[in-house]
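Submitted below is the structure of interest, expressed as structure tokens.
Complex shown without one protein chain; remaining protein chains in place.
Naming follows writing order (A and B), and every chain is counted from residue 1.
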Amino acid sequence: MTDFLQNCIDGVMFGSGYALLALGFTLVFGVMKRLNLSFGPSIMLGAYAGTWVYLNISQNVLLVVLVTVIITVAVGIYVERLCFWAVRRDATIASMVSSFAIWMQLEEVAMHLLPERTYPFPAFFASTLIEIGPFVVRSEHISMFLLTLALLALLHLFLYRTRPGLALRAVSDNPLASTYMGINSSNILFLAFAVVSVLGGLAGFLILSADSQVTPFFGLWATFKGLIAMMLGGMGSLPGAILGGLLLGVVEANAFWYGGPVIRDISAYLLLFMMLIVRPGGLVGQRIVAQQQAAYERV
Amino acid sequence: MLELQAVSKNFGELQALHGIDLHFRRGTVSGLIGPNGSGKTTLVNIITGIYPPDSGRVLLDGKDVSRYSADQITRLGVSRSFQNIRIFNRMSVLENVIAAFIGHDKSGLTTLLGPAKHAGDPSVMAARQALETVGLLDQSNLSASELPLPLRRRLEIGRALACDPKVLVLDEPAGGMTPAETASISELIRSRIAPGRTCVVIEHKMDLISHVCEYLCVLNHGEKIAEGDPRSVVSQPEVIEAYLGQA
Partner (left out) sequence: MPNDYLLTVISNIGMISLIALSAYLLLISGEISFGQQAYFGISAYAGAIATTLWGWPLWVALLFGSSLAALAAGLVGLLTLRISGLYFSIATLAFAEMIRLSLFKLSYQIEIDGELIGPNGAEGFGEIRWIFDNDVSVFEYTLLIYGVLFLVLLCLVLIERSRLGMIFRMLGQDPLLTRIQGLNPVRYKVTAAMIAGFIGGLGGTLYAHSVTYIEPQIFNIMLGVHALAYGLIGGLGTVLGPLIGVAIDIGFLESVRAIQGYRMIAFGGLVAIMLIFMPRGILDENRVYRLKSFARRWFRA
């Protein structure tokens, strides 16, 4: 029982990272009704840039964070312009396949820039073990968790207390009506991608520094974890992204403990598959699915 | 022949239909009118099986079809057109009508794998016949997306007519058309379509209604507020009030 609870604690800690990634997906989906499959790779390129700076220019952690975020945002804008802004409104498949094509492109760019299998990534947090009763928590995981909460709070402030945030929520809810209100949805899309890229860059930094290394598989990994967490919580739902991330973290931690790495990954996908079949709206989003159904049946 | 008994339907908190009792007699052309949001399309969707009523029954020739799916109801001989025109845009005009026949064929494996557009095929010939009925034979090979609005409406009606339905439901067949086009559609419905078949027409345009319908039913806020002979219904105070507000 202690093991199970310990796993749950670990899961929640690590799940906060997943939650950040999921938020990135969900924000873009909310505005665009499409998925950005290049999300993970763009964070990876940012992280690679950060690593490069760390190895060749300066070990200043703040600088690494900055570079990571800036490059992630730059790549994010590239993806946004090419795959989303330029593609016709109704061609959703085309957008997603396009973002996947760019994913392939980015992965190859990453491979050429840094051909080694792994690189050290600055450990932002000191690593100590903290004991709370019978449970053990790693300090860098707690730091990541707390920082994630802080980021979530900032995001919430942005979305609910600022005008650009309001515009973003408006476009997510009803793009056409927003245009009539004078909101330029193209600008909002740009803004969404920028915000999401900042989130992603920070999430990537937190996750990688807790791990203290970066590998070329990070892009794929980040995309999938973010996607799964988002779908578990409910596509397009912000609280869903958080819940989904935590759920994923907990399930994975337990699966890993009892079954190993492959079982962990299979469990993640199995959970996703079952959720999609039984309750596609995720933990939170049944309303969204119902809305989509209704829109479709509007004859 | 087509009966609704105490049919109600809610969408969340919105009560779209409330205790509707209707009887559409065989062979009549009935009009269904009412202000926007009165529940006409909801009613028609329930009749054609797009969703079931929350309570009440729909009877087709005495059979309870309330919970039947849209395809089951179509196979029983009910056909419809849509307010927003639904046609297969990436197929040709002729193919759109052939599509209607495919659903009605007894589809064994050999029928399924048989060619869809072979000229000698009975469905193809019947489809061309249907197109001729609505005056679209010349446009058979055009892509459906190339047709202008009035012709697309004709295509939809032609497709709905193709399998000789027992019940034909038209949802605003003259929507978006000029008075001249409306008159043309109206004549089409009256002369070529109506005889012997049960029709339900939702419309806002009174010229079409008066030209075509023998019986009128008026909905407002999900309730039936009047029914009967068109001339008398239209002059009832509740009906005028529903459309124009209180005098």
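The criterion applied here is as follows: contacts are C-beta pairs under 8 Å (C-beta built on N, C-alpha and C of every residue); 3 or more make two chains touch, one makes a residue touch a chain.
None of the values given here were measured: they were computed from a predicted structure.
Check B:Leu112, B:Leu149 or B:Ile240 against the missing chain and you find that the one touching it is B:Leu112. The chain not shown here is touched by just one of A:Val61, A:Ala74 or A:Ala101, and that residue is A:Ala101. Chain B residues in contact with the hidden partner, per the touch definition given at the top, are 48, 50, 69-72, 74-75, 80, 86-92, 95, 98-100, 102-105, 107, 111-117, 141, 143, 163. Contact between chain A and the absent chain runs through residues 35, 82-83, 86-88, 91, 93-98, 100-109, 112, 220, 224, 227-228, 231, 235, 262, 265-266, 269-270, 272-273, 276-277, 280, 289, 292, 296-297, 299.
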